[in-house]
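Here the complex is missing a single protein chain, while all its other protein chains stay put.
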Amino acid sequence: MASIVASIWEGITYRGREGHWAWLLHRVSGLGILLFLALHIVDIYLIGVGKEIFEAFLFFYHSAPFKVLVMGLLFGVYYHAFNGVRIILVDFWPERFSNWKTQRLMFRVVIVLTLLAFIPSAIATVAPLFNLHMPWWNH
Amino acid sequence: MALKTRTRSYGSPNRFEVASWYFMRVSGAALLVLAVFHLFYMHVIAGVDAITFEWIVNERWNGPLGMFWRTYDLALLLFALLHGANGARWVIDDYIHGRGANLAVKSALYVLTAILILMGMQVIFTVPLHSQQTALSALVTALGR
Amino acid sequence: MIYHKHDAVIVGAGGAGLMAALYASKEVNVGVISKLYPTRSHTGTAQGGIGAALGNLEEDHWEWHAFDTIKGGDYLVDQDAAEIMCRDAVGIVLELEHMGLPFDRTPDGKISQRPFGGHTNNVTKQPVRRACHAADRTGHMILQTLYQQCIKNNVQFYDEFQFMDLLVNEGRVVGCVAYEIKTGELHVFHAKAVFFATGGWGRLWNVTSNAHSLTGDAPAVMLRKGYPLEDMEFFQFHPTGIYKMGILITEGVRGEGGVLINGLGERFMARYAPTLKDLASRDVISRAIYLEIAAGRGINGQDYVYLDVRPETVNRYFDEDGKKNPDGTPRRITAADIEKKLPDIADFCRTYLGVDPVKQPMPIQPTAHYAMGGIPTDVDGRVIVDVDNSVLPGAYAAGEVACVSVHGANRLGTNSLVDLVVFGKRGGIAMAQYCKQVDYGPLPPNPEAETRRQLDALLSRTSGTSAAAIRRSMQDVMMRNVGVFRTEKLLTEALEKIRDLKHQYQNVYVADKGKRFNTDLLEAWELGCMLDLAEVTALCALNRTESRGGHARDDYPKRDDVNWLKHTMIFKQGDNYRIGYKPVVITKYQPMERVY
Partner (left out) sequence: MRVTLRIKRFNPEKDEKPWWGEYEVDVEPNDQLLDALHKVKWYQDGTLTLRRSCAHGICGSDAMVVNGRNRLACKVLMKDLGKKVTVEPIRGLPVIKDLVVDMEPFFAKYRAIKPYLINNDPPPEGRERLQSPADRERFDDTTKCILCACCTTSCPSFWANGDYVGPAAIVQAHRFIFDSRDQATAERLDIMNDMMGVWRCRTVFNCVECCPREINITKAIGDVKKAILEGGVR
């Protein structure tokens, strides 16, 4: 256990550059998504069990604290997805993408794309709390 | 003494490791479409508040595109879980070194993954039929539809 | 005390030690002791190349190489040894290639070669491309390749073990004592033979290209045990060290066309060596730089000059000299060529000087570089103990620590790497033969007692002078007084000062009293070795009243073949020294005046 803590601590305190932070975030986001996914499967499973119990769960989903978690999830998935593409490019075309200059640039692109996807999603997530609706929503 | 330290020997080529590495990339590419679109669709295009029991059962899975969505959700479920579970396996191999502990945690991961897959398939195949039906008969129904 | 038994022990894991280990281990059981991990040895810093008359790019013969070596060494070279070296070099370089050494290649796939200081076509007197190279990290590649081969052959290494004493009993070597740095334990190695390959001792000087670890431990131990050291007055100052830091800028830069420029913007080497100019032999150039600086023609009147390898400068002088490619077109160099052929040099300049060699000239000054003298040996690495060439059975040496003598008064660039591999191999083979013929001699009683006494003395004091302060004073006085130019006055002064420092050393204080990785203790012990070598260097320099190669006396500016065509052999006797002489072996090449 001590060694796990130590190696996690090392991972955080080392002053790496883009690649290091990208890796850390990729790992954390991947694990986070997995946890969320597990939860999500359980709640969807409840559809099969019955309407009441499923809707009780939905109520929990629509609560404000949970929205914060959902925002984390959204950010995590977008980031993980775009960064995953970066990793795939580096892996399959090392001669083109595997050097620190391109790598730093790519990380920035990943962050930009993540934000581009995240910002509308975040707005849509918090909107209902303030009784706002996106124009195209029909409920 | 500074004489030779033995190290773990390397050189047992591991087909599974290559396959899993490859699978992470392939499933990642698939998930890029499946998961990102799923989230964007649910949260921005549809809006989470639209998600109710009726909406899922009647519109998503039984609407005109019902079969499409069921296939989509099944693919998403399988890819995401296998991808995520394999990722988690990597992380476990990274941090948990004791043979016993490593095996125990990984076994737990596999069992949980299996259960989650079954649970997920169960819903996708059985809705809106009654939950008592087995997954198999649901599959037959789903395919026959 | 921990006991080991090997047929042979090799001390030092640079090029010479590894080459010996590789060959000896094929026949007998060897252990290699090194105070550094083998890949940290200073051979790894050698840049420019290894000389061998392969003739891959133009006509060349090993006899030409031998002549250049002898002339470069100002005729103090033992000519039989030089002939062996230059002849064997050809085969050994190919052998290194077969071992996997990644030499640069010619367009038709052969080992690429470049010109280097002092290497000539003996007929046209023009520079010849003889230095086989792997970019500017030839030494690195040699070290790596040899270490790789040793791993392949399962050579037993004792990494981070410091040699401290040689064990001699009944007139022959029976082993040695080493200190395990990690634990502070003493280890006694019982062996039939011990092979010294500990490299040079450039750390005697303040501005040096040498590593901190090059402190001359083995020769100092030999000296103390009463065995002679040969030609200690000859220490090479490489003309182009980075100003103040001493980090070496390879001759390869000048091989590629780089020129030396003084404060007036002149290419001053044209005056000192009209034919070879910037590719004249090292002693000639170091002296020229010193003279320019002394005449106030340093850059801005300071004590350095420029080495200029900017393409525009180089190409201008190519035209001026009428330099041609083999196909007859005028020779040209581009910025990309410099990056490609001298990547590490470019990197050093940017890192340490903030100077881009493609755009700016590099400030340089001569730097203490290479020990021509050392432990005397014959051409098979056997250690010689008197002026009549008697050997000490079981003692071997090769590489920079040894004096065969193939470098005479001044070593030619690329010849050290040749020396390492040729004599490392010959010595390794000869030693293996010897080990197969004899039995283990008995160890003396308490073999580690003398070493323990030395270490205990250093550890026992609770106050005193710091080793660092003494070392600094020694390096300063060696730089100032026993440097490129020497006079009786400077040398006498130096001797006094060194003796005073040796006196202070009796009181040196070691702060770290622990057993684990005690480098404080080892540095103090090494300082003792360096002070001994500093003293004999100054003494031999004072004794030799002529100027020859790397030894330039302002008060005796001429070479004096009548009185001084002989090797110095210095012996320690009690607290005093005795100097003897050994004739120079001359085969075909009669001494002539050296002009470049």
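Things worth noting here:
Lettered A, B and C in written order, each chain numbered from 1.
Throughout what follows, a residue touches a chain if its C-beta (ideal position, glycine included) is under 8 Å from a C-beta of that chain, and two chains touch if they have at least 3 such contacts.
The structure presented is a predicted model; accordingly, all values stated were derived computationally and were not measured.
Considering the whole complex, the hidden chain is in touch with A, B, C.
Subunit C meets the missing chain through residues 36-37, 39-42, 44-45, 94, 97-100, 102-111, 134-135, 137, 140-141, 144, 148-149, 151-152, 159, 182, 211-213, 245, 247, 344, 347-348, 351-352, 466-468, 510-512, 514-520. Although one chain is not displayed, subunit B still touches it through residues 2, 4-14, 17-18, 21-22, 93-95, 97.
Contact residues of subunit A toward the unshown chain are 7, 10-11, 13-20, 22-24, 87, 90-92, 94-95, 98-100, 103.
In the analysis below, only the chains that are shown with their structure count from here on.
Rounded to a whole number, the gap between the C-alpha centres of subunit A and subunit C is 60 angstrom.
Contact with two or more other chains is made by no residue of subunit A. Touching of two or more other chains is recorded for no residue of subunit B.
The touching residues of subunit A, counted against subunit B in their complex, run 3-4, 7-8, 27, 30-31, 33-34, 37-38, 41-42, 44-45, 47-51, 54-55, 58, 61-62, 70, 73-74, 77-78, 81, 84-85, 87-88, 91-92, 117, 120-121, 124-125, 127-128, 133-134, 136-139. Looking at the complex, you find that subunit B touches subunit A at residues 25, 28-29, 31-32, 35-36, 39-40, 43-53, 56-57, 77, 80-81, 84-85, 87-88, 91, 94-97, 112, 116, 119-120, 122-123, 126-127, 131.
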